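Missing here is one protein chain; the remaining ones are kept as they sit in the complex.
Here the chain labels run A, B and C in written order, and each chain numbers its own residues starting at 1.
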Amino acid sequence: MAILVDASSKVLIQGITGKQGTFHLKQMLPFGTDVVAGVAPGKGGGVHEGVPLYNTVYEACEHHAIDATVLFIPAAYCKDAALEAIEAGIKVIVIITEHIPVQDELIIVNRAKLKDAVIIGPNTFGMASWKCKLGILPNIAFSPGPVGVVARSGTLTYEIVGSLTNIGIGQTSVVGLGGDRVPGSTFVDMLKRFEADEATQVVVLVGEIGGNAEEEAAEYIKTMSKPVVAYLAGKSAPPGKRMGHAGAIIERGKGTYEGKVQALTAAGAQVATFPYEVVEKVQQLIRRS
Amino acid sequence: MAILVDASSKVLIQGITGKQGTFHLKQMLPFGTDVVAGVAPGKGGGVHEGVPLYNTVYEACEHHAIDATVLFIPAAYCKDAALEAIEAGIKVIVIITEHIPVQDELIIVNRAKLKDAVIIGPNTFGMASWKCKLGILPNIAFSPGPVGVVARSGTLTYEIVGSLTNIGIGQTSVVGLGGDRVPGSTFVDMLKRFEADEATQVVVLVGEIGGNAEEEAAEYIKTMSKPVVAYLAGKSAPPGKRMGHAGAIIERGKGTYEGKVQALTAAGAQVATFPYEVVEKVQQLIRRS
Amino acid sequence: MKCFEFMGKEIFAQFGIPVPQGRMVTTAEEAEGVAAEIGKPVVIKSQVLSGKRGKAGGIKFADTPAEAKAAAADLLAMTVQGHPVQRILLEEKLKIESEIYVAITIDGAAKAPVIITSAKGGMDIEEQAEEDIVKVYLDVFLGLQPFLAKDLARRIGLTGNLAKSYADILEKMYNIMVKKDAELVEINPLVISGDQVIAADAKVTIDDSALYRQKDVPFVDEDMTEVEKMAKAAGVGSFVELGGNIAIMANGAGITMGTLDMVQLFGGQPANFMDAGGGTGVEGTAKAIQILLAQNPKVIFINIFGGITRCDDVANALAYVKKNIGIPVPVVVRMVGTNQEEGVRILREVGIEAYREMKEAAQKAVELSKAGEEV
Partner (left out) sequence: MKCFEFMGKEIFAQFGIPVPQGRMVTTAEEAEGVAAEIGKPVVIKSQVLSGKRGKAGGIKFADTPAEAKAAAADLLAMTVQGHPVQRILLEEKLKIESEIYVAITIDGAAKAPVIITSAKGGMDIEEQAEEDIVKVYLDVFLGLQPFLAKDLARRIGLTGNLAKSYADILEKMYNIMVKKDAELVEINPLVISGDQVIAADAKVTIDDSALYRQKDVPFVDEDMTEVEKMAKAAGVGSFVELGGNIAIMANGAGITMGTLDMVQLFGGQPANFMDAGGGTGVEGTAKAIQILLAQNPKVIFINIFGGITRCDDVANALAYVKKNIGIPVPVVVRMVGTNQEEGVRILREVGIEAYREMKEAAQKAVELSKAGEEV
């Protein structure tokens, strides 16, 4: 079991013939992802790494029932590509691209809401469930098992998920919300899915300073039946300095490390000080259950 | 009983202090309409014909629970006024104004759909139920009773409703869809409400040539339990000034008088050739029941 | 308001849609000059609003400026569907490889803008099979996004640069619809010529209700009759000449249509459709009556259900015209509603008896229209 997608999900890749698209297609296929189609304008009718190509998403949808799509599309064209996926009726849309203008993100994310599509990202490693990876999480990091992981940042997640995998604790799904100002999905969206997923026993939340996503998550965690282990990056960040992730700007005293730790702890989550402590805490929780 | 609004409905008038607004307010009040507030920018805090004035719809909504609003607003400002009513959460919005640009109408009507608001009009006489008139139907025409009336045009409706009233047959509600290219509500929308309204025994549909609203109504009439009497104007009209080839491609021969009569008759509606025949047919149906 | 082809192409050029090199002229001499300027074989198109210009001989070709002058002179002497040709458009003759049809308009039933396109454009587009025509509705809040334009290119079989040019033209057509308040933007044919996609024709119809905010589009009234122009100048809401002998005025489009229908069913011939609107007042109504008179009818039929319209206003207007201008034909009036008694009294004073029932009034009007025909 898993959330959002599983081994049976049919996957599209937009921008499949580009450098990034090709590289990650070659990782996604051995992971087990059922990539049924790719979109590459002007190359429709061709085949790339065994995957049939189409000129537009609509065309791909005429030939395949598509459950999810992954966008390896330059930032300037992401709005159009994401809207195309939404309007074509695809319900899980993973946007890897970073540096998408925020005005474009607002349009993508709000249109998706209207059309009941889930956006993962933008500026994310994507997500992975057993035999279905959508994005760029290193294959070796993931292994199947009982832990649900939801994170705002990428490499930190690889670190934590990789460590879990190394000691034999696998994951139901690993989801990266992305580091942008206007993320398509929130911690709460994913926590709800993990709570409802029978296979998930423990949830790991990897947050950051800035914004109020972790505080909102804490509100929901109060109502959850499953244990949550959290790690928050940015404890040492000076106020107001831009740290690449727009979310990591501390505004008006809100979104501080201390505030988030307090909220999560009060909600019953265990908050780790170091990434490696996450693994220890999860191990204890799994043993206990 | 009635559809959309009844004697208990609280009504707002936008543009209440204008010439049209004032004139019709003075008709609506003796009809029994509970006009609780009016909007007149810059005149907030005042009173007009006994009705308290506000500067904006939001302000009016802060002081009153409003069920319906009537717009007596010049065409150029209707988009803004209608959107304000929609965003303020008012669920029945009657737009009397004619000559609203069609691009504006598209925005009004689609936004209303998104927000579950019913638009009556634009370019309509509005509607009336017992003790609740929203618009400009002459007071003398209406009387309470068992007939639901839905029409595309105004004075023709006054003619028919007035005749019904003259021979002692009253109405549950009389609704004018309006004569514009992009009407907010359709025959089907209102037929569904009359079908569900316990007090309505017979429904009168007053249509016109052009478009396919009557044909769609015919499809729904097939499923109705209540009898429908229809009259269609425009039998003698020369073929319309077409919207290029595009109009012809959209209509593909639909929208003629004969086609509409055939569709309605096949659906089980009685189609009158003259307006006065409507009254005769309704009289027979009422007697029969 | 329908725009002439040359106006449509000016708008196209403004928005960046490729159009053939050319210019509108009003004399044969100018035509010769423009043909020389273009320096290639030209097409000379009469600028009329009729859709069947081609079949009516309103389009000619010329290889030289002298030929162009002669062809222009011929066209400028022509009349297409009752309208003398006053303007002609000279354009380079395109090398046509194929013709596409594309239009954006508004579908009232769908409450949405709609794009209609076909790989098989040209003269007989209306007869194309359904499966050869692609129809897509747009969400007014999303507009026409590039992906959809590109997908439409695919659906009509375009690839490469042609697909890009087509998609680009489509986006610009949508912009014209929104920014110029166009109800219709139609290109038929959109021509493929080498690696170029060019609008060989241009049909743009501006929403009449939005003309107030489209002041830079010149007003076109060529499709109106002289009396219709008078009616427009007099501010009469809605007036169409129909050619019969019973001049009709009513208040409201529906009841006006109903009145026409009834007159025709009783065997009469309406001279016109006139919706005098609601609450027009004495002066406006008097003007409207004079428009009726301008048609030289055999009888005038006025059908009033007074709501906003006050019966006394209509009666006073009739009395005014009768006294000051004179009404040389019989007048049948049906009058009920607001201030009915007063209206009836005023009419009686000038010798006009008002009916209460529409049916009887209509029958009387038809009867009078036939008086003297064959006794």
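As a working rule, contacts are C-beta pairs under 8 Å (C-beta built on N, C-alpha and C of every residue); 3 or more make two chains touch, one makes a residue touch a chain.
It should be emphasised that the depicted structure is a prediction, and the values quoted were computed from it without experimental measurement.
With the missing chain put back, one of A:M1, A:V47, A:L106 or A:I167 would touch it. Which one?
Only one listed residue reaches the unshown chain, and that is A:L106.
Which of these, A:G170, A:G259 or A:P275, touches the one chain of the complex that we don't see?
A:P275
Among C:F15, C:F141, C:F266 or C:Y320, which residue is in touch with the absent chain?
C:F141
Which positions on subunit A touch the chain that was left off?
Against the left-out chain, subunit A lists 23, 75-76, 99-103, 106-107, 109-111, 113, 125, 136-138, 140-141, 151-159, 162, 179-183, 186, 206, 208, 211-213, 216, 231, 233-238, 241-248, 252, 273-276.
List every residue of subunit B that touches the chain not included in the displayed model.
Counting only subunit B, the missing chain is touched by 41-42, 44, 55-59, 80-81, 83-84, 87, 111.
Throughout what follows, only the chains that are shown with their structure count from here on.
Take each protein chain as a node, join two nodes whenever their chains touch, and name the resulting shape: line, ring, star, complete or other.
line
Taking each chain's centre as the mean of its C-alpha atoms, give the chain farthest from subunit A.
Max centre-to-centre separation from subunit A belongs to C.
Which chain has its Cα centroid closest to the overall Cα centroid?
B
Using the average of all C-alpha atoms in each chain as its centre, how far is it in Å between subunit A and subunit B?
Measuring from centre to centre gives 49 Å for this pair.
Roughly how far is subunit A from subunit C, centre to centre by C-alpha average, rounded to an integer in Å?
56
Residue numbers in subunit A touching 2 or more other chains?
Residues of subunit A touching two or more partner chains: there are none.
Residues touching two or more other chains, restricted to subunit C: which are they?
In subunit C, nothing touches at least two other chains.
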